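For this view, one protein chain was removed and the others were kept in their places.
For chain A:
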């Protein structure tokens, strides 16, 4: 981003928009609700600001806001009052204001009136200046934006003139050129693009760098010339301004009352940039603050950390203490006064000469005391906390370990005030895709027509990439890399291929990212890659040899073109063709050529081909694609000639195919040779193609241009909305089915086997989370039939399958068989952790289509319940699909994820995985990333109804209880006290897997508690097929019910709600835009960074801030008590023995900097040790440093120290002729030493900065008091510290008093720390010892620690939390679990009745087919592989051998796994 401030402004927009999306898409009911709440009268009517509408325009549009924006909070005039008003919303400030006012009451006045104002004024000024500066920068930015120029149509001059943004108003016509920023929300009326398309870049709005298409309003796109505003005579009616970026509803009403629907596709949003389009014209519908962008621009949210809440509660204690002390003063004063029968002459009567009665005097004294002892409530604490947090954030942001080379990004801290919460996390909710995995979707395998193609070559390629990756990271994972090597050597005999691939990939890697030629836009966005989803690993797919062979048949057969050849074309071949067409078409990928930015690939040369034998070709294709799918009658040939040019072109392309195919025959065969690392753009191949084309000699211009495509083609850039889409398009491309261009109404695919096909694009039914699928409706160029290609999750797709009505028995059978086999493949993919998609198609007759279209049109034009209607319409379309096949896309684990998860778990953090993926996929990824361990017991919840769900959970709980109680008796036999079940972490490990449907039941109020009980017993929870809403509900549930600190981490828009709900939201700078990042508090680039962020920075931040806060309490209490003790010797009259300037400055200046330095820099244990011993995290997680007792001990110590500090000088000077302020001076000086040295005792590491600051503070104190003493004769009544310090500096007693006082005061704390360090060293202490060791010893010690410290730590914290256990007890418990679990063959067996879950231990499951073995054996294989290389050759014969081998082993160990649930309906 060129403009970070503007960036920050928009950061909230997206997140609200996703919420909106959820509302509109996730459930019908909510959209209904919305609908009912909205009435038609609220619609906005936009009328062009031109002559013939003038009156109406004045009436309507003038009421709407103009485009001037003001985001500043203050103006010059209202700054002071408004800022003060804002600041006094803080209770602390109000309190100090109250004190100031109180001091103006003569009866209770304690200090000079002005002096109490000082701290408040200082704090207010600092904050006001900060606010002012912030606001000023906003103001400057506003001004800059308001004065941007744009072309607005002027009625007077009859042309577009330059106008400032602020002068644009609703109804204006605006003309924008390429790369201009859109000044207001407007409806697109004209685009220079022939198809009426305008590309916009929304990076400034949501950070997504890919271009979005916008379309001219229907009816205007046909116009050849630019729209003339003068002739525009329509009115636009649309909804009132709202902040939903993903929705726009309205219609254009022409003068003849014709209505044309408007959607978000027609709306250009303010803040976006026009790209690739020469000129556009639009009419403004929302301006200024009413634009969607601005409406989304809500203020930043404020999260308050747990520690801060605790601090606030402790401040309340301080208030109580203050009141107590003041009451003591008041009562004491009353008693003291009433002791005198006469007026003693040191007691001055009131102004009227009469003495105030003791009771009233006591009352007055209460308030005086409050003023005097005000410092007890630390005003400086808040300011200090803010500063310390800033410092901590600064250090986190500068941590070089968070720097990720590949994306050139480091951590972003978006929330400044919850850094210490990172140290207290108990639950992590993690997204899977893009968070644990790389979100680099790599096409792995596919199944077409029930036949699997496992793409072995591709797997090898990936392996070599991975190797490069791990070598690239020169991180400590050397072991990992060597493992890779080993496995490689052992596994494959085709090293030569590997070598060559390695070389190749090396080159590619060194060339870093493919440089896309985007001049302006790319530089704007710092983190996203230049082109989304196009790293080499994703784009280069090595085709499967078997499949490639089949491809070659297609071409050759079609070349022969003889009758019998056509008949030979098997069903399978048609499936294959359709499958790849679907891959290439069924998406929203935007095609561009990098060198000529965003220029659309087009075939301009039409009509030069002779139209001959068209029928032939069509006939051929017909048989090829349609024949056995549905036996619908052949379309009449007559129809064809009356088609639009588009279909005409497509017909031509079929012809091209014919020409090109002979060349392919040979080429494809070459490509099919084994171990040929053929990239899709083999230069040789294209060369040959060209040659053949030339040889063919006919009108080959267009043919040449299409096939020559292979060189420009290689530079085609695909910009997809999701990486899956990109992966599929690239996969299709590898098979020479190349998506060449995409416009709103046509898609061109270069199918090398068949030539260039141009499909007329009729509809795109986009993906949504309810349908879980997307469809495109196209008119097939050859058959001229309407074809629907659908891809989606298998769970929904399988239910939509069905044969066409006229289907023969035979084909039906075949279909069923394909479905079964595909389902098997799908399950297999899922078990391997692949993401699965089903591809299906449907051929519609024209009548069917027309019927559907009518309904759909109605849905499109309705304003109010459009979403709902569109959804219904989509569902109506997507029925009776024919299954083509399935794809498996791999999403590799990010580096270091298993290590990180293990470390976090050792740190006592529970990790939940919430994903939208299938259960099998989720479980396998969970295993791969060590979230679940091989000997974990897995419970799967999968029920249809709530009651069943409750029953199952109860059963499981019972089972666990039984298990634990069995263990308990065992451990008791050993003579140890067992831990109480509530505090004991589940020592035996269980995992819970639950899916989205069940989650709905479980989240019901009645089941929440039992569910949470259950999850507490499990060490990992995997929620699959969860919607974004469910994710956030889960997080909220855990957060509220368990009162646990939660962290949510995710990378996509679907994680936003969860990130916002959690105490700490972490976004991953991933591939899916910036939404998650913008909603997050911290944004990191890799999951593994979480480890350091939590274990090191979280621990540090928490410990530091805690210690600093405690120190602040101590400091204030200790200092204020000095004054309090003096009250006992001055008749509770509120005298202070210290000059009040020094009193005020003591907190403000002399002792303010050291605690801040302490809070920012203190380091109890080094980062290395914290990383290596995650158990230390428990210290901060359990708030060991800030238990309630710690607070009271601190206060007690403060009391003691103040007592010492007061009474040592008191006894020293007792009965002497010392005066008040000379008495106060040694007390004050000693207090300074005590307070600063106390800090030194508490400091865990002292750097030169600490030293400088502490010495500086002391020096500053002396310089100040000496200077003050030397100059202030009479200006500071009554104290006038004239020459007091100077005299004391020459008096040895002063030094002796200070020395003694300091030593005596600090002795107990010092001794306490020493004894603590010696007798009861905390884990942190012990870890600190490790720091001092030489590296080798350290390594040894850490190893030892790892072995047995888990137990120790756990024990210790049990002790602190009140339950007792012993280390050996815990050990034996763990051992016993280890022994108990494997021996119980069938630990839990539920009868499966009415949708119950059946828990089956693995040994019972014997899959009938040899290929797909039982789940857990597969899993083990997967695990083993992932340990070694993460990706290996699945499905190959040697893999199968492994599997069977494993099976026998697994059968013995009998680890139950509920992956396979037999549902009985």
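The rule is short, and it goes like this: a contact is a pair of C-beta atoms (placed from the backbone, for glycine too) under 8 Å apart; a residue touches a chain by one contact, two chains touch by 3 or more; residues count from 1.
Simple rule for what comes next: contacts and distances are computed from a predicted model.
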- Have a look at "Integrator complex subunit 11", "Vacuolar protein-sorting-associated protein 25", "Kv channel-interacting protein 4" or "Cell cycle control protein" and point out the UniProt protein name belonging to the hidden chain. "Cell cycle control protein"
- Message: Looking at the full complex, which residue from A:88, A:317 or A:1310 touches the chain that isn't shown here?
- Response: A:1310
- Item | Among A:1011, A:1233 or A:1345, residue touching the chain not depicted | A:1345
- Note on the structure: By the document's definition of touch, the residue of A:81, A:349 or A:1256 touching the omitted chain is A:349
- Item | Residue, one of A:225, A:256, A:810 or A:1318, that touches the chain absent here | A:1318
- Item | Selected residue (touches chain absent from view) among A:1163, A:1182 or A:1238 | A:1163
- Message: For review purposes, identify every residue of chain A that touches the missing chain, sorted by number.
- Response: 110, 339-340, 342-349, 351, 353, 368, 395, 397-400, 402-403, 408, 410, 1100, 1129-1131, 1133-1135, 1137, 1161, 1163, 1167, 1208, 1210-1220, 1222-1224, 1241, 1243-1249, 1273-1274, 1277-1278, 1280, 1282-1283, 1287, 1291-1293, 1296-1297, 1300, 1303-1304, 1307, 1310-1311, 1313-1319, 1321, 1325-1326, 1328-1333, 1337, 1341, 1344-1345, 1348-1349, 1352, 1367
